[in-house]
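Note that one protein chain is taken out, while the other chains of the complex remain in position.
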Amino acid sequence: MRDVAVVGIGMNKWGELWGKSFRDIFVEAALIAIKDAGVDKIDSMTIGCMTGGLFVGQEHLASMMADYLGYKHIPASRVESACASGGLAFRTAYIEVASGMSDIVLAGGVEKMTDVSGDGATYALATAADQEYEVFHGATFPGLYALMAVAHMEKYGTTRDMLSAVSVKNHKNGAKNPNAQYPFETTIEEVNNSVMVASPLRIMDCSPITDGAAAVILTTVDIAKKLGKPIIKVIGSGHATDTIALHSRKDLTTLAATKLAGERALKMAGKTIKDVDFAEVHDCFTIAEIIVSESLGIFPVGKGGEMAAKGESSLEGSFPINTSGGLKSKGHPVGATGIAQIYEIVKQLRGQAENGRQLKNNPKIGMAQNMGGSGGSSLVHILEVA
Amino acid sequence: MVGIVGYGAHIPRHRIKVEEIAKVWGADAPSYKKGLLLTQKSVPPPDTDTITLSVEATKNALKRAGNINPADIGAIYIGSESHPYAVKPSGTIVADAIGACPRIHCADFEFACKAGSEAMYVCLGLVKSGYVKYGLAIGGDTSQGAPGDALEYSAAAGAAAFIMGSDNVIAEILYTDAYMTDTPDFWRREHEYYPQHGGRFTGEPAYFTHTMGAAKAIMEKANMKPKDFTYAVFHQPNGKFPMRVGKMLGFTKEQIEPGWLSPVLGNTYSGASPMGLTSTLDIAKPGDKILMVSYGSGAGSDAFIWQVTDRINDVRDKAVRTRKLLDENLTFVDYGTYAKFRHKIRKNK
Partner (left out) sequence: MFPSRIWREKGQRYRLEAGKCRTCGYIAFPPRLVCPECGAVEFETIKLPDIGKLLTYTVIRVAPSQFTDEAPYAIGIAELPNGVKLTAQLVDCDVEKIKVGMDVRIEFRRIQTHDTHGVISYGYKFVPKWY
């Protein structure tokens, strides 16, 4: 296996991009990444997209994106693992470079979610859950995470305010991110009193519906050196699956796939979680960030909410989480999220994070955790600045 | 001996009060309550229909029937004027839900409020003839009254199920009879959502003539008088009619009361007199004789004379009693919720 580095990152402002098409959103982000890398060509590309078919009626999208990017005829593929599609695209691209199959690979993610009604988006997203034994009965995604939230609150005493603290912290970070969909700050009180979606989760516990894309360029460390770019090395990649039906799991308050993916990535990197300086995690709902922070071993089991409320995961905390604003503030165009997490990790490791959200003391190692469905798939990547 | 080997009922827990309906239509609630002799009716929530009520009533009937194998049920007939499909049987769904498929004969009956007792009548015949070991007869409805119509105060939801057989009988069938004429007192044409009725014409020439006709015929056949019965159950489109017809026939209030559910249930149409029979069996003693007379508009009445056996004491509490379903764990809804539940609100497609 060859050592692999991320040499280019690209992303645009996310949001309700009414005037921009599915293909243009992707191409814009990809062009930024290619320019940032300073490469004159890419050998292949892999795109994470959860459901172009349901959101814009477009499958077979990898070929179309390659064509519109100006790379007609290159090998291009689309991978899918629900909301973890972006993370999976990154891993696939990583394997392709590490294996020696290709030298320069673009890993992208894209979703255009606003061309359907709210009901259409709920339907499309719910395809990540068990159709016949969850969705059939009226379960929605906020509903499934709410089931975890209630179980976590019962078992560990996690409170409404702790959930809100995650939202407040992520919005505070996102307010400093020029690409964030909702770059405003909020308060515990505002979150506590926002519209109820699926009790106890309120609208301010939920990541939004977003149009957006992100792209990164992976290549070998050797080529990266020639490009004269800061070397941000991929030192760990972990991937695991779990039952997609929440009720089939032994424990409703942990995320086994995330735990396993984290352990696998750390083992590959030869690190422990204590060596990691910060993380981007999959906060599709506030409770998700709390449970993920426990399952990854960042905080003790049952203490994720308390730690967030104490500020331990803030920019100044002992383990900053979601410096980008997370899915909550930055937005969650599902297929693009996993790639945008890598974008933020690279920004931080390069020391380029904007508007005062750059972590102090030159972080060396960052982790990105991207999750599909209610935790039925999870990908963890660890990047280190060389 | 042929008769009932298991019985059960089911009622949605939601209720609406007469006052709540009257308020919307500017009607005088006290006069409606007095005129119809009812104070409230059951309301089916959107996830409840004749089929779901039938399945739950049948589960209770199976519990009382002991460990009979559902596959031994040879026929299932559901009487209802609110079968969920215009075309597609209700009975197959109930049969599959209780594990009685596929060697079973199945038909959906419709005869206004009489369809449930028809199913009982036919099942008794099939068991008696030896064509089937057990027959499952269900009367159930989630009936609709047009908004503002007098029927809206009474049209209710509920079901009763009876397993007829020839062993382990709870109530033996002694006599049956029937009384039918063409009397168009109440009808619903195809593609119409709500039924229409002939107002006061539904009374004397319709309900009373047929109910009394069937009751007198069967008592004459059996050579029995009202005093020979412990209980009597009549079709109950409201609270008033069954009491009045009972009095006209010579029955006392005490004989009628155990099966007189309509004052707090409303009219469950095909389920009405069958449900009255379930609540009467709930308190009956071995040896008691029960007269049951149904009525369906259009018009006709089926009459049955039952004699309760010793087995009643062993089975009555193997499932929930009808009165408990009627009186406990209730939720009262407002007219808005009722209108939403009953799809009376026009929505965007």
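Worth pointing out:
A and B are the chain letters, set down in written order, and residue numbers restart from 1 in every chain.
Simple rule for what comes next: a residue touches a chain if its C-beta (ideal position, glycine included) is under 8 Å from a C-beta of that chain, and two chains touch if they have at least 3 such contacts.
Nothing here was measured: the structure is a model prediction, and the numbers come from that model.
Here the chain not displayed is in touch, across the complete complex, with A, B. Only one residue in the set A:Gly8, A:Pro142, A:Gly238 or A:Pro320 touches the chain that does not appear here, and it is A:Pro142.
Only one of A:Ser199, A:Ser318 or A:Gln352 touches the absent chain when the whole complex is considered: A:Ser199.
Listed residues B:Val18, B:Val43 or B:Ile93: the one in touch with the omitted chain is B:Ile93.
Listed residues B:Thr52, B:Ser154 or B:Ser279: the one in touch with the omitted chain is B:Thr52.
Listed residues B:Arg13, B:His105 or B:Arg188: the one in touch with the omitted chain is B:Arg13. Note on the undisplayed chain: of the listed residues B:Glu220, B:Asp310 or B:Glu328, the one touching it is B:Glu328.
Looking at chain A, the residues touching the absent chain are 119, 122-123, 126, 132-134, 136-140, 142-143, 146-151, 154, 195-201, 245-248, 252. Although one chain is not displayed, its contacts with chain B can still be listed: residues 13, 45-49, 51-52, 55-56, 59, 84-85, 93, 96-99, 320, 324, 328-329, 331, 340-341, 343, 349.
Everything that follows uses one rule, which is that only the chains that are shown with their structure count from here on.
Here the CA centre of chain A is 58 Å from the CA centre of chain B.
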